[in-house]
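A protein chain is absent from this complex, but the other protein chains hold their places.
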Amino acid sequence: MQLTIITDLNKCVGCKSCQVSCKEHNTAGAFGTVPDHDPYTEPDGMWWNRIVGMESGEYPNASVLYLPKACMHCYDAPCVPVCPTGASYKREDNGVVLVDYDSCIGCQLCMWACPYGVREFDEHEGVVKKCTMCIDRIEDDTLPDIERQPACVQSCPTHARTFGDLEDPESEVAKLVAQRQGFTLLPELGARPAVHYLPRRQAPVILDESEVLRIMEERY
Amino acid sequence: MRPTLPLLLMTVLQGLSGGLMISFGVLWWLVPSALPTLDILLWSAFLIAAIGGVASLFHMHKPKAGRYILRRLRTSWLSREALTTGIYVPALGVLVILPHLVPKIPLEYYGLGIVFTGVLGLVAMYVTAMLYATIPAMRSWHTRLTVIAMMLVGIVSGMAVAEGILAVAHVPGAGGRDFHIALLVGIAVLAGIKWMQYRHFLEARQSLRTATGTGMPAAPYRLIDSGTTKLPYRTQTQVGPELAPRRRQMLYVMMGLTLIVVPMALQIFPLQPAELGIRWTSAAIVMVCGAFVERWLFFADVTHSSRVWFGDELKRASSVSSNRVSPDFVRRFRHQDGL
Partner (left out) sequence: MAIENINDRTASPDGVSRIHTTCYMCACRCGIEVTVENDRIRFISGIPENPVNRGVWCAKGGAGIMTEYSPARLTTPLIRDPKAERGSGKFIPADWDTVLSLVEGWLREIRRTDPRQLAYFTGRDQMQAFNGFWAKQFGTPNWAAHGGFCSVNMAAGGMYSIGGSFWEFGWPDLEQARWFMMFGVAEDHPSNPLKLAIARLKDRGGRFVVVNPVRSGYGALADEWVPIRPGTDGAFIMALMHVLYREHLYDQEYLKRYTNAAALIEVLPGSSHDGMFIKSNDGDLLVALHSGSIVPLMEAAGQGVLEGSFIHEGKTVRPAFGVFLERLDSATPEWAERITGIPKKTIIRLAMEMGITAMRHPITLPVPWRDFYGVTHHETLGRPVAFHAMRGLAAHTNGFQTIRGLFDLMMMLGTVDVPGGFRYKSPYPKPIPPRVKPAPNRSDYQAGQAAKAPLLGYPTTPDDLLVDGDQPVRIDEAYSWKYPLAAHGVIQNVIRNAYSREPYGIDTLMIYMANVAWNSTWNTLTTRDMLQAKDDQGNYRIPHVVVIDAYDSETVAFADVVLPDTTYLERWDASSLQDRPISEPDGPADSIRQPVVSPPPGVRPAADVLIDLANRLQLPRFVDNGVQQFRDYYDFIQKWETEPGSGTGILAGRRGHEGTKTLVGEPNFQQLQAYATNKAFWSYELPDSMKYYRMANREYLSWATDAKFLASPDPIVLNFYSEVLQTFRLAGQGLWPGKSPTDPALRDRLATYFDPLPLWYPPLEDQIEANQDFPLTILTQRPMTHYHSWGSQNAWLRQLLHENPLFMNPKMAESLGLSDGQWVWIESRLGRMTATLRYSEAVDPSTVWTWNAIAKGPGSWGLDPSAPEATRAVLINHIIPDTIPLGYEGIWYNNDPITGQAGWYDAKVRVYSSDLHEVWPQVARRTPIHAGAVQTKRLAYSTRVSNAGNPRTGG
């Protein structure tokens, strides 16, 4: 089993609901807090999920893309082997990569090792924190069903995010990845992320360009 | 990236100590009779390593969990570093203290100890360097050059300091010509390696691929939003702050001068022996400064793969993969004007 979150970039509008709901749940959750520094002056805080926004191409063919970026729960998670204390580990039963704060020495080597820059350091507690796949929600059987999924998946207003087991071919995530050419980020670095993204797909123009040209030339 | 003081001290001093230890071994082998006078080198190596070791403790933000540090010897170069450096420094200590405790150690045994500790020093340097070189995400470090350069800086600076110390301790020429020439050759080789590494750092800055990093094939891209208004320096030290171009240039020049040019110049011109002391000592001091500058830049100028999401793309798109698609294709699929 390998739990994962798939984000459909064809639907993500960059609203950052997932960024905030992550913090909202996790700051008071089992792996919290998710602290902020100087919250009312020059603020700088920890986020386990950040939505990067960027544009490319030239006017008027410019495109704009939003990319939610949290832990990829990599198969060959580079953050795990580098950790001297074993604080960073990948769960064998579900593939979730976690940090055991009690044995973490705060050396931050795992932050260097993570190709995606999703680990963040809590200076105050001296440990590294990151997305936990909301493991405390998923494994808490006292919660109603709808909450037994990551907060960021539950909140997403476009339902761009889907949660499930990548290795179960019947799961929605596996099907999405297969059917929609799901891809991972920076594959050349060999971390083999479990988290996938679905590419943009364009709905075609319904009429033939030549038809338009013909009409325009004839009549306008 | 913002280098931390403990890391700077630890890596530079560990290298320095290793270099000193090796110089000690070599000098002793070259001039066995000089052993009593060379003692000072051993002491220095030990003290420097000890300071480095203590500094490294400050790099742990939760020393209490330090007891788990050897848990991942099988995979973690940091575990291994803790082990190797952790053996090297005490071993050095034993080497320093032993003659004072046991007055008559057979020379061959002591020699064996020296060789053993020297090798330990080299191994510790190697392991430390591998820690950096084995992180694929650190684009600039992920190369053999990292290991070679790091060890060379340690060895060469150690040799220079050894000469300096001996000069101050009025044992001029203790190493003789051979040692001196070896040092000059070392500096020259280091210059070459650093040049290659500089090139590699530059390449690393450009090597991040937007397409695979962002899912946006139409490079280059411009960052609108990093997930917060500004780059998250505090929580993600590996991505910033970026050195300003002028500052970077200045620092590289400074490194070239302090690590290579000035020490070389001070070492190279044959002058009266009377001046040697001052010049070699100066060379040693300048070179240690150079080692710090080198190490500072090594950290500060590094390119981490996640930079690909934290700044505008540096280079223009290649002409092959630009978004200037063929007009036919545009007509068929885009139906937009002005392409």
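The chains carry the letters A and B, assigned in the order they are written, with residues numbered from 1 in each.
Definition applied: a contact is a pair of C-beta atoms (placed from the backbone, for glycine too) under 8 Å apart; a residue touches a chain by one contact, two chains touch by 3 or more.
Quick caveat: nothing in here was measured; it's all calculated off a predicted structure.
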{"item": "Displayed partners of the chain not shown (whole complex)", "value": "A, B"}
{"item": "Interface with the unshown chain - residue positions in chain B", "value": "222, 224, 227-230, 335-338"}
{"item": "Sites on chain A contacted by the missing partner chain, in the whole complex", "value": "10-17, 19-21, 23-25, 27-28, 32-45, 47, 55-60, 62-66, 124, 146-147, 151, 154-160, 202-207, 209, 212-213, 215-216, 219-220"}
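Following the convention adopted for this analysis, only the chains that are shown with their structure count from here on.
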{"item": "Length of the line joining the C-alpha centres of chain A and chain B, rounded to whole Å", "value": "34"}
{"item": "Partner chain A, residues of chain B touching it in the complex", "value": "59-63, 65-66, 68-72, 75-79, 82, 131, 134-138, 209-210, 212-216, 218-228, 230, 232-239, 304-310, 323, 331-339"}
{"item": "Interfacial residue positions of chain A with respect to chain B in the complex", "value": "9, 14, 19, 37, 44-47, 50-58, 60-61, 63-65, 67, 69, 78, 80-87, 102-109, 111-121, 123, 125-127, 183, 185-191, 197, 199, 202, 204-205, 209, 212"}
